[in-house]
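First the structure, in the form of structure tokens, and then the observations on it.
Every protein chain of the complex appears in place save one, which is left out.
Note that the chains are named A, B and C in the order they appear, and that numbering of residues resets to 1 at the start of each chain.
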Amino acid sequence: MAIHEQLKKIILDTLPGVECVIGWGPGQDALHGSPVFMRKPEDVDSFMDTPLGAFGAVNNLALFLPELSGKKVGVVVKGCDSRSIVQLVAEKLIKREEVVIIGFPCEGAADLTKIEKALPEGREAGEVTGAAIVGETLKLSLGSEEISLGLADIKADKCTRCKTPGAVISDAFAGIAGKAPEVRDEYADLAALEAMSLDERFKFWEREMSRCIRCYACRNACPLCVCRDHCVAGSRSPHWITQTDSTRDKLMFQIIHATHLAGRCTGCGECQRACPAGIPVLLLKRTFNRGVAEIFGYDAGMDTEATPPLLTFQVEEAHIKEREWQ
Amino acid sequence: MADAYTLPAYDPGQRNPYLPYAATILEVITETYNIKSFRIRLDDEKAHREFAFEPGQVGQLSLFGVGESTFVINSSPTRKEYLQFSAMRAGEVTTALHGLQAGDKIGVRAPLGNHFPYKDMQGKDIIFIGGGIGMAPLRTLLLFMLDNRKDYGGITVLYGAKSPEDLSFMYDFKEWMARDDIKVVLTIDKEAPGWEHKVGLIPNVLTELDPGADNAVAVTCGPPIMIKFVLQALKKLGFNDEQIVTTLEKRMKCGIGICGRCNIGDKYVCIDGPVFTQAQLNKMANEM
Amino acid sequence: MSNKFISHEKLRDWLEDLSARFEVWAPVNTGQDAKGVVVYRPFVRDGALEFARKPVESAKHTVFPRSETLVNFKTGAKDGKPALELHVPEDPPARAVFGLPSCDARGFQIFDPVYNGSGTQGLARDNYYLRRRNATVLIVKACSKVLNTCFCNWVGGGPACTEGADVLATELPDGFILAQVTARGEAALGSALLAPASDSQEKQARKLHEEAGAALCAPPDLSASVSALRGKFDDSAFWEAEASKCLSCGACTYLCPTCYCFNITDEARGVLGARIRSWDACMLPLFTMEASGHNPRTGKIQRLRNRIGHKFSYYPSLHNGRIACCGCGRCIKSCPSSVDIRRIVTDAIGITGTAGLKEQKNG
Partner (left out) sequence: MPELTENTKELRIVGFLCNWCSYGGADTAGVGRFIQPTDLRIIRLPCSGRVNPLFIIKALMSGADGVLVSGCHPRDCHYAEGNFYARRRLEVFKHLLPVLGIDRRRFEYTWVSASEGPRWQKVVTDFTAQIHALGPAKFFADAPELDFLKAGEGVMQP
């Protein structure tokens, strides 16, 4: 039985005991999936009923768990999504017993930006009228035109460094979890930025942030941004940022976001995916992820019992060497 | 090539609705521990003399550097030496407002919104039911009616608050209680030493008062929970929804029906309100 | 008056020529590669102009800036007494926007009556908007293709619709044919660099318009949206189903050509300060939050209901039935959760099997 059929069966079995099961259904076009809240058995029909199937299971559905806390819900997760749940549980932001986690062996998810970039010059993803996955290629129709793209080329970057193709924790699992691959995150994206001079990096952020429309999709798509309606970005006291359209305030918000996620971010990349202006905001979070990994050897979202490193300390820090002034 | 669509013209001579009048605070009255009243006068004498408003209209007070907040003009259009606003300390602007004193500068954008249908009320008995800071909008209408006393029938004022310390406008009430052409009833929620008036929740006192719905209009303003029970009491007393007038509060910014936050369905509290009859509210979307 | 033509080679010369009289804005690729994000930017000669892909944002901010000063103020004291000075910023420069799609231009027509004081019977008009609106020439570029999120024809528009345009530009293989639509458009077309358009160019343009129009699926009848959404107002199950996946961010409103809500906030340093008007979004929780802590739209369900209700029910009920949506599809295209406004409205009206949506769902 195909994975998505197995998942459907598990979802149907789960439904009676939960408020709803959150999964992926059809989005606005052939390339888009969309979160679907399955409450009745007939709702399950649309689960993964999209041309991209599991490859189009892009949204991190752990996002919706904190707002549903107090209710028992099921959620279908990719490996990376399960890390968000682990982190939420570790920080006691959701209760483990309130979530039924349904995993499956993920082979990667699509990156719509990469798909658009792979199309011929001047063409955009919104022109796609049809799609189908055939073996290792994605076949797209743009009106009468047919285009084939290799799946490996349009997978999200995070998939190329994925350590958790199965779920870190799950209550039910469709199929058999693959063995965790031996991958090391080399932070190639950060290295590319760091190949620039300080001045160039400064200009890079000025240019990128100038496109920000201050919609806060980055924040609202982040499963670990749990302040939600009480975000400091909307506060006038403390007055961290103004309401103006300035690069400074826009970047300041990104720094607030990244700083609040330091030692907590699992690198799911939803912030960057959600950004309508295509700003590489994940880079800032990855900066902290790399730093935290270097100093504390910590990777968020791998252990529900772990304490995030910035919520604890050691009297003698093994990897912090302070500057000598004498 | 016909210009079928006419672009709205820009007239630089038209008054800028976002530019506040500069004004000076003449007097600050401490009403309660968290309510103060501010009497202000526009700095431009001509503008002040020509300033016209109707009872129930609101204004945006500006604290430059902090922001604007909406308050009803609670003085009467018939008494023009100053404009009075009362504010309960709650948010950023009201907290800053409470720090001001006589002589300080303030901005005011007014008048905004609709007003009490005082013409339709002529010849009728009027019952005012106010709770806490909710007395402020009633005050303007009451002062107006007292200055046009012959146009109205019997006037009853029922005002209540949690405790004697929470009652505002006591300088007015002293005066009003001395008059024999209006009936004034004060009430507090719980017994307090030295209190010589009613004790009991406003809806209960109202029921006991039984003002008579015949040819009468009830004007009420107060906290939502009070309004809810006052409406029930009025219904039992025979008031229909056209006979009940209230005034709403919403977060407002522009005050001129543009910025989009004070709508209830297709009605904007800043221009279609803040004064509504209960009959009008019944027809509006359930999003108070 | 005959239509004009400007070749691709001379386009930048002409825009530079225009720059002497206008601050010219145009869609620019601001990203790192050929598929970078396209947004509107002030024209610079060596900028990466792009007309092939639709700008991610609408052109709203060219007339209605994301933030602008309403009043500058100076507080403090003078002669031992508190003092206050107020100052209104000067008129902004005239602008010409080149290359915006028709939907973006039509969006301003949704602003117009509101900012012209329709709510106050003209007593309070928004000078800031009106002066910019009157000083801006919109040179619309007819769409040569439609995206799967485009639905301008549902709400009275079309790929080459001239409503809201001062000039209609159509891109031909070798350049743009420019047709004057309004008297205001004339100011943009008075340049010696422009050649008269030939009959065959005119013919080509008309053909492109027809082809793009034909690419859109047949529009459903939305005339029942006002009453349908009013009827659905208290149907919490309906709104919960539509809003569950919403993230409650402001992407839809900020990308929208017709969302016109704003905030007013003060910024001050010492005695100097500015009162700033900035875009605000009804999808954000603080939009309606009152100082008391009461919020009439506490959850994303009420907020989404207001957004849809405003566009397809409240606004048309106040403005002769005109729907406050221009069908640009950006709210759908850029929604991180794929909330589809078309689907919500058709669901509310009870239209099933809408051609466009069905086709797209099946890919």
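As a working rule, contacts are C-beta pairs under 8 Å (C-beta built on N, C-alpha and C of every residue); 3 or more make two chains touch, one makes a residue touch a chain.
All figures in this text were calculated on a predicted structure; none of them were measured in a lab.
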{"item": "In the full complex, displayed partners of the excluded chain", "value": "A, C"}
{"item": "Residue among A:159, A:217 or A:262 touching the omitted chain", "value": "A:262"}
{"item": "Which of C:187, C:241, C:271 or C:291 contacts the chain that the document leaves out", "value": "C:271"}
{"item": "Which of C:3, C:67 or C:225 contacts the chain that the document leaves out", "value": "C:67"}
{"item": "Footprint left on chain A by the chain that the document does not show", "value": "190, 193-194, 198-206, 240, 242, 244-249, 251-252, 255-256, 258-259, 262-263, 283-284, 287-288, 290-292, 295-296, 309-310, 313-315, 317, 320, 322-323, 325-326"}
{"item": "Chain C residues touching the omitted chain (full complex)", "value": "67-69, 72, 74, 85, 87, 89-90, 267-274, 276"}
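The rule is short, and it goes like this: only the chains that are shown with their structure count from here on.
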{"item": "Between chain B and chain C, centroid-to-centroid distance (C-alpha), Å", "value": "38"}
{"item": "Distance from chain B to chain A - Cα centre to Cα centre, in angstrom", "value": "50"}
{"item": "Where chain A and chain C are represented by their mean Cα positions, the distance between them in whole Å", "value": "30"}
{"item": "Multi-partner residues of chain C (at least 2 other chains)", "value": "263, 265, 267"}
{"item": "Touching two or more other chains - residues of chain B", "value": "67, 92"}
{"item": "Interfacial residue positions of chain B with respect to chain C in the complex", "value": "1, 3, 5, 7-12, 14, 16-20, 22, 24, 43, 62-69, 90-94, 103-105, 107, 224, 249-251, 253-254, 256-266, 268, 271, 285-288"}
{"item": "Chain A contact footprint on chain C (complex, rising order)", "value": "30-31, 33-37, 39, 52-54, 56-57, 65-67, 145, 147-150, 241, 244-245, 247-251, 253-255, 263, 265, 267, 276, 278-279, 281, 284-286, 329-330, 332-334, 336-340, 359-361, 363"}
{"item": "Residue ranges of chain A touching chain C (in the complex, touch as defined)", "value": "26-30, 32-37, 50-51, 59, 63-64, 116-117, 119, 121-124, 126-132, 207, 210-211, 213-217, 219-221, 228-229, 234, 236, 242-245, 270, 273-274, 276-278"}
